[in-house]
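Moving on to subunit A:
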Amino acid sequence: MTEAPVIEARSLGKTFILPRGGLFEARRSVIAVEDVSFSVSRGTTFGIVGESGSGKSTVAKMLLKLERPTSGTLWAEGQDIFAQTAAQERAYRRMVQTVFQDPYGALSPRMRAGRIIAEPMRAQGTDRATAKAKVAQLLEIVGMQPEAASRYPHEFSGGQRQRIAIARALSVDPRLLVLDEPVSALDVSVRAQVLSLLQEMQARLGLTYIFIGHDLAVVRYLSESVGVMYFGRLVEIGTARQVLRRPAHPYTQRLVALAAAKAPLGAARLQGELPNPLNPPSGCLFRTRCSYADALCAAKRPELREASPDQRVACHHHEAIAAGNKAETGPLLQPA
Partner candidate 1 sequence: MTRVAALNASSWWSLRLRWRRRTGRPRLPVLSMALCILLIFAAVAGGAIAPFAPDEPDFTAILAPPFWMEGGSTMHLLGTDQLGRDMLSRLIGGARVSLLTAGAAVLVAGTIGVALGLIAGYLGGLVEAAIMRVVDAFLALPFILMALAFVSALGTGIGNIILVMILTNWARYARLVRSEVVSIKKRDFVLLARVAGVRPMAIALRHVLPNAMTSILVLAVLDIGRAIILESSLSFLGLGIQPPDVSWGLALAEGRTYMSVAWWLTVWPGVAIVLGVMSFNLVGDWLRASFDPRGVL
Partner candidate 2 sequence: MTLATDNGSHQAFLGHQPIGRRAVAGGLIATALASGLGGAKTAAAQGKPPLVVAAGTDIITLDPCRIAGGNDYLFFANVFEGLYSHDENGRLAPAVAESHTVSPDGLKYEFVLRSNARFHNGDRVTAEDVRFSWQRAIAPETRNPRASVLVANIADVEVLGERRCRVLLKARDASFMENLGEYWYIISKRHAESAGEAAFERQPIGTGPFAFVERRIRSHIKLRSFDEHWGRVPQVGEVTIKIIPDDQSRLAQVQTGESDLVINIPPVLAAPLQRMPDLKVIRAPSFQNIYVAINALGGNPILAKSEVRRALNMAIDKNILLRTVMLGFGTAQDLPCSPGLLGCDVSVQPYGFQPDKAREILSKAGFEFNKPLRMVGQGSGRVPQARETLQGVATFLNRIGIKTEITMLDYGAWIAVYGGKEKDPAVDLIFANFTDYNSDPSGRLLRSMRTGASYSWYSNPEVDALLAKMNDFSSPEERASFLHRLFAKLHEEAPLIPLWSTDSIYAASRTIKWKPTPNVSWPVLWNVEKAG
């Protein structure tokens, strides 16, 4: 373990400033991400799980340098990516690529597939002929015919488009892929195709993945370790096996319960409403919906603490919960 992690987030935070609500009102701000730290080592997948608005996509944007963090730092192979020289940034652009959720929006509708795939290479200075040869190779890797290069995105189905998006991401031989819900918009059977492709790629090319998703089964399929986000904060982090099998945080427990195939309807009903991002609750952000919440939760925001050797959790009461509720969560997704 002497090698520096491929990517490491240290207390990453992002606050968005909103326009003034009124002339005399103060500017309001929304904390999208707060104090998120994780590190991912080579060849593994780190999954980030959360519902909409949990800040997981903002983390992805920061990893891709599309957003600047307002606090904390992001380190890639030992280098602070927000303190890079132009040359280092170019190198980073080669190192990191991404696949987005929407297979329709991710491909420029006026470009042929070949050009789309070649674009990152061309932007990095690869010459036309080399790029062209590589496109054919990449198409083959993602399981498509080389003729596809001359077609436009609308001529492909959703799954095929996502394959093209993956080919494009792979074109510059990245070491890290940020996968932001890459299969959420796909049909079940296509989803399976793309997931197997991703897994195959990782095995073949030794890639590191950051996989963002809300479907626990899918995250579990790819990830070695998982972080669970709620309202911009990591509430639980650890190995996928441990976190998704024996969740320590009440929120994770709910998520896992909901995903359980045989769980009856309403088994994991959450009380209360989502907190208002403009006016978050004091202390633990989850306390408004948590049945274990008490005065401590309202007073003090819990820090991540070790819950098991493979697992850290931000809950004041996780020991008590673990002791009392072992039976509540079964194994995730029994075969049908």
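Quick note on selection: all candidates are chains of the complex that A comes from, given by their letters.
Heads up, the rule we're going with is that a contact is a pair of C-beta atoms (placed from the backbone, for glycine too) under 8 Å apart; a residue touches a chain by one contact, two chains touch by 3 or more; residues count from 1.
This structure is a prediction, so every number in the text was calculated from the model and none was measured.
All listed chains 1 or 2 share the complex with subunit A, though the touching one is 1.
Listing the residues of subunit A that touch candidate 1 in their complex gives 64-66, 89-90, 93-94, 96-98, 100, 102, 104-111, 119-120, 123-124, 152-154, 165, 168, 172.
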